[in-house]
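The full complex has more chains than appear here; those shown keep their coordinates.
Note that the chains take the letters A and B in the order they are written out, and that residue 1 is the start of every chain.
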Amino acid sequence: MSGFTHIDETGAARMVDVSAKDVSARTATATGKVLLSAEAVALLRSGEVPKGDALGTARIAGIMGAKRTPDLIPLCHPIALHGVKVDLAVTDDGVEITARVKTADRTGVEMEALTAVSVAALALIDMVKAVDPAAVITDVRVEEKTGGKTGVWTRP
Amino acid sequence: MSGFTHIDETGAARMVDVSAKDVSARTATATGKVLLSAEAVALLRSGEVPKGDALGTARIAGIMGAKRTPDLIPLCHPIALHGVKVDLAVTDDGVEITARVKTADRTGVEMEALTAVSVAALALIDMVKAVDPAAVITDVRVEEKTGGKTGVWTRP
């Protein structure tokens, strides 16, 4: 492909210029699930995961993960984050994760919300993997996004 | 809850002691999918994603993500990584991601493989989100794990 040897505008990854975008209040909500065995769900419900408090650890990991988004995602802009909330709900077949992120800056925060969900999910698996090595992360997706030029976007 | 005020062994997260574990060759393979719109798939196939080469960027992000695992996952041990390979295959409904990680150290590397897949998936979404804001990460899971005391584990 020409993009790598000729280095023209097409095909060369770049962090797009957002300096003309407005600083405006923006939010994003993302969700995801970790599918777990019945045994792992029971241990989460009784608070007896051998490695320690799995849900609390995953929540903290998710919040810290949101802050690491520009370190992890090559073309994400480093932006201010004004609020991050990560909730985990134990269900019969695993854990549902919801992350809500707010900012007042020049780019949307859907990548931060998706990263928070993914890192919380990974941390949760790390806590229970001795009990359930077959855990699966699924349905990680943006549910809603507000602010910026495009306004409100809701998953169809 | 007693775990937080009395701080007994139960309930307090800790990085478990692996110093008695053998240094042995260990591998892990994890996979995952990013479900995309037909338009996004077409752009990936023609190499015309406006933000730049999406698959190459995701692959690099996945490899670098594997190295950041102990920074992201609170109780993961910092270990040597001796090889990381991230493959992305475009299919009709999205992209399939496979990560293979090798080490010769005291802990398994399934978290590194899962993190590589997740970060590659997040980076891919970042590249195409202007075209497909409804992308979904799904089926992120360990397929196989070798080495260490437990030997070979294959997803049932």
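In this text, contacts are C-beta pairs under 8 Å (C-beta built on N, C-alpha and C of every residue); 3 or more make two chains touch, one makes a residue touch a chain.
Remember, it's a predicted structure, so these values are computed and weren't measured experimentally.
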| item | value |
| --- | --- |
| Homomeric assembly size (copies in this file), of which only 2 appear in place | 6 |
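Keep this in mind: only the chains that are shown with their structure count from here on.
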| item | value |
| --- | --- |
| Subunit A and subunit B, separation of their C-alpha mean positions in angstrom | 14 |
| Touching residues (chain side subunit B, partner subunit A) in the complex | 1, 3, 10-14, 16, 32, 47-48, 51-53, 56-57, 60-61, 64-65, 68, 71-76, 110-111, 114-115, 118-119, 121-123, 125-127, 129, 133-142, 145, 153, 155-156 |
